[in-house]
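Removed from the display is one protein chain of the complex; every other protein chain stays in position.
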Amino acid sequence: MTPDDGLTPRPEHRFTFGLWTVGNPGRDPFGGPTRELLDPVDSVHRLAELGAWGISLHDDDLVPWGSSAAERDRIVARFRAALDETGLGVGMATTNLFAHPAFKDGAFTSNDRGVRRAAIGKAMRSIDLGAELGAEVYVFWGGREGTESAVAKDPRDALERYREAIDVLADYVVEQGYDLRFALEPKPNEPRGDIFLPTIGHALHFIGTLNRPDMVGVNPEVAHETMAGLSFVHGVGQALWAGKLFHIDLNAQRIGRYDQDFRFGAEDLKEAFLLVRLLERANYAGPRHFDAHAYRNEDPDGVWEFAAGCMRTYLALAEAARRFDVLPEVREAMAAAAAPDLAEPTVDGADAADGLKAEADGLDALARRGYANERLDQLLVDVLLGVR
Amino acid sequence: MTPDDGLTPRPEHRFTFGLWTVGNPGRDPFGGPTRELLDPVDSVHRLAELGAWGISLHDDDLVPWGSSAAERDRIVARFRAALDETGLGVGMATTNLFAHPAFKDGAFTSNDRGVRRAAIGKAMRSIDLGAELGAEVYVFWGGREGTESAVAKDPRDALERYREAIDVLADYVVEQGYDLRFALEPKPNEPRGDIFLPTIGHALHFIGTLNRPDMVGVNPEVAHETMAGLSFVHGVGQALWAGKLFHIDLNAQRIGRYDQDFRFGAEDLKEAFLLVRLLERANYAGPRHFDAHAYRNEDPDGVWEFAAGCMRTYLALAEAARRFDVLPEVREAMAAAAAPDLAEPTVDGADAADGLKAEADGLDALARRGYANERLDQLLVDVLLGVR
Amino acid sequence: MTPDDGLTPRPEHRFTFGLWTVGNPGRDPFGGPTRELLDPVDSVHRLAELGAWGISLHDDDLVPWGSSAAERDRIVARFRAALDETGLGVGMATTNLFAHPAFKDGAFTSNDRGVRRAAIGKAMRSIDLGAELGAEVYVFWGGREGTESAVAKDPRDALERYREAIDVLADYVVEQGYDLRFALEPKPNEPRGDIFLPTIGHALHFIGTLNRPDMVGVNPEVAHETMAGLSFVHGVGQALWAGKLFHIDLNAQRIGRYDQDFRFGAEDLKEAFLLVRLLERANYAGPRHFDAHAYRNEDPDGVWEFAAGCMRTYLALAEAARRFDVLPEVREAMAAAAAPDLAEPTVDGADAADGLKAEADGLDALARRGYANERLDQLLVDVLLGVR
Partner (left out) sequence: MTPDDGLTPRPEHRFTFGLWTVGNPGRDPFGGPTRELLDPVDSVHRLAELGAWGISLHDDDLVPWGSSAAERDRIVARFRAALDETGLGVGMATTNLFAHPAFKDGAFTSNDRGVRRAAIGKAMRSIDLGAELGAEVYVFWGGREGTESAVAKDPRDALERYREAIDVLADYVVEQGYDLRFALEPKPNEPRGDIFLPTIGHALHFIGTLNRPDMVGVNPEVAHETMAGLSFVHGVGQALWAGKLFHIDLNAQRIGRYDQDFRFGAEDLKEAFLLVRLLERANYAGPRHFDAHAYRNEDPDGVWEFAAGCMRTYLALAEAARRFDVLPEVREAMAAAAAPDLAEPTVDGADAADGLKAEADGLDALARRGYANERLDQLLVDVLLGVR
């Protein structure tokens, strides 16, 4: 692989990996770990070598829960040194509000007020860490905010408590003078039967109810929308349209299954292509963050093959998207599909209701044309397969 | 069945049926109709006899597309007379923007500007009809607003056009002085591969971007959220929390399947119970609207069994919910689950960040308690099965 | 609750629980255990008190992997004593071929021949234990027999190896003179991306390819077929029709989600009713085995509420099924649905092809009747809700 085939990751591509992703030891509900835990400092070095821009982390990924203040400071300093040495940045930081058994009924929406308060406190500490490490974005994934037995929580109360927690934490950031934006990460289910804020849409709406809506966006994840069979491209499109795509989690997933977090591109290459094309066309400037992990049957070497593969496929798809958009056949098919016309306003100031009503009589004539979607979609497949 | 067993529908229960629901002739993608079309006037009479409060309709359900102005007026007058005679009301009206082949690429988001304009014009005419008939709510279901080949529409353009259309129509209602509110009905897919505004959440967010957000709410449908495996109770909860539950479509559906629109209660009785309980506790005052149809292997008699069954099950579940909420064992289990505590604010004005941070050290102690969800959920099952 | 309300479990109901079910400590992919591990002997005593007939186990549930022969014998003797003391039986035994990291690529279908041989060896040891404890049925759940990257295994090779392993083990049972039947437990996915023998159907077919097909049946699980959205009642029906229902795993699950293993009846009460009705009508004589666990937010007391709830709901549904089948309205609706006629042969020996061909001309007349499925299904709902 030569450096100029366009498939070699470089810092300017802004690829990031969670410490917990390359560090995933391969535990699952039916079996224990298959790989050793990695030292976060080693992960930093390996990711730098592979061409990543940065890392992301939960508080507990770096500083094991229960560490003393002195241990914490020592760990953080050593980690900081590794970042400085490699030039890696911190794309985002977040709080682990799911692993401790106290969060078994929720964190910000636990029925136990003591747990809710402890969750906010833990998030504050973790925000301090994120700010100290210079994270761009602070993510909230409410994995335990949900129910198996829905009768145990009035969803209106739960949303009220969720809002309260985010408001309190946004105030905290402002009071501390941190330069941090929040991004909420929706997920429909797992580990809870049903999770509050299950989709990009629910999270976008929720943001509008906050005291500081401008400070909060979303962190959509391929696997999460895909579990519910929703179009990730449409969802990210709505977030971009709203100016709320603050971060993104890239991976792969089959619909209607447990959370798989496969290597980016390992499933549904067409959707992955459309996603990359959308991000690039929208000039998304945030981290391209991989929240994925190697298959459980991999050894440590496989982990780095996995990480390299995530970035390589992103770059290959970005290149395919560029190629697609300049092909004359594609431009022609786009025109036949009237795709550019969708950007044109439907009415103008001069339109009167009576005129529009009259135009409805033209439906039969309007039904005759086709939209060349087969041609366009086949061109996409051709480009994706490299046969055009 | 005596009138006082609590299972007999009466107008004060506000049950409504779409003309297209009892009138569904049993056509599906693999076979033609199995029942005759019904005269809407006959449906009005039958529904009144069964105890419904009202009906709902698409423009074309009542006035076949292509009717002359004179025919339209005659049809409407005859229908109006049936409503007057029976005392039935019109719960909601809506526009058929999906059946005409001109809408094959979308209505408000068709790539063809002419189609978009015709769709707005058709909606205006249909709003006139809805207002004339005294509809409470005007629904928009954008069944054709979507894609199979996502490359053919930039989702940001599509949402922009969708917003434009709703804004124009809201202005129209205000200009005409109609007393109508809008309700958007989300759906994830079918008949399009992926539909814009796929869930309650996406629709609630979209409403916040409109020029007249106060005028617009949602019309969630059991089948639609359920197709994507989302919790309908959580979704309706978010709509109620936002003050946006303007209408509701009741039916039944299995997850991950074609749109089934089964009789209310025919699938997932626990979720149906939780839904009815939520609506009743929230004092939802709108129509209880059944958007469902009889199994295709029914004859005309079966249609009315179907309609009676929808209402009967709603009433049985409402009664079970009342019984559940007053049971001493339930109150005790609710307390053990700390369900009422979720309504308590988590922090108060006097809370300092340092104090909250310190409380995080208490997580181990907070992990010990249980939440009695098994007991509570089994009580629910007991009540549902009538064994308690 | 008095002992004669019909809802009190007794040994003759043949309810069994896996040691791993009541013993489940509440670990999941995002968090550690929330409950202490139980001593299997304590579980035996508690289950006996609750009215269960027996227990089931994986080898490692009782004898931790790596125990010495002496430890093993001591553990088994102590467990045996508890069984003798309580009178509990062993419904089934099975091998844990999924937890050890060596099985990360499969057990009987691992690409590594050494792993495949070790898996067969471990199964032989475990069969010895099962026979020693007097298990009725020996179950094989091939949770690791599958792929994430399907290119890594030719499915034909995998099935060949799977068949070889079961054949070898069946021979072993015969050689040892054990009185054991095998039951294969299908599952579509999790913990592998796709598992071989994903459904009841695939397993039934596979059994027909074995050297000793008569010795092998299936152990269907509610959650497993339901994950894929398949009808569990139809699947169990096919197994019964084939004479192959050797064991059954009862629990609850929502479609298209991670493996939930909820309390029996906690989801989809109608399907649970139909299942219980089918088992009872078919005089299924095997254990009614609960392969489920308490919600993760339960404390130890909740575990026994969970176990009691599984049995209580089964009994309540069995009682409802009896009530349903004797209701005159149901008999009438069954007749209107022509349900009994489906048991009548369609043709008889005297039928000539020409006659049958001619009958096809009668389709229009045959289309007129209805099948009263709405009436029948509403009666089912009425009985289920206890309002009839």
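Just so it is clear, A, B and C label the chains in written order, and each chain counts residues from 1 on its own.
As a convention for this text, contacts are C-beta pairs under 8 Å (C-beta built on N, C-alpha and C of every residue); 3 or more make two chains touch, one makes a residue touch a chain.
Please read all numbers here as calculations on a predicted model, not as lab measurements.
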One chain isn't shown here. Among B:T109, B:N189 or B:N219, which residue touches it? B:N189
Name, in rising order, the residues on chain A that touch the hidden chain in the full complex. 5, 7, 34, 229, 254-257, 263, 265-270, 294-295, 297-303, 305-306, 308-309, 312-313, 316-317, 320, 367-375, 377-378, 381-382, 384-387
Hey, which chain B residues sit against the chain that's not shown? 26-34, 98-101, 103-105, 143-144, 148-149, 189-191, 193, 227, 229, 254-260, 262, 266, 295-297
In the whole complex, what residues of chain C lie against the chain that is missing from view? 100-102, 104-105, 108-109, 111-122, 124-125, 146-161, 164-165, 168, 172, 175, 188-189, 194, 196-206, 208-209, 228-231, 233-238, 240-242, 256, 271, 274, 277-278, 282, 334, 337-339, 341-347, 351, 353, 355-360, 362-364, 366-367, 369, 371, 373-374, 376-377, 380
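In this section, only the chains that are shown with their structure count from here on.
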Measuring from the mean C-alpha position of chain A to the mean C-alpha position of chain B, what distance in angstrom results? 30
Whole-Å gap between the CA centroids of chain A and chain C: 38
Name the residues of chain C that each touch 2 or more other chains. 34, 229, 254-257, 266, 295, 297
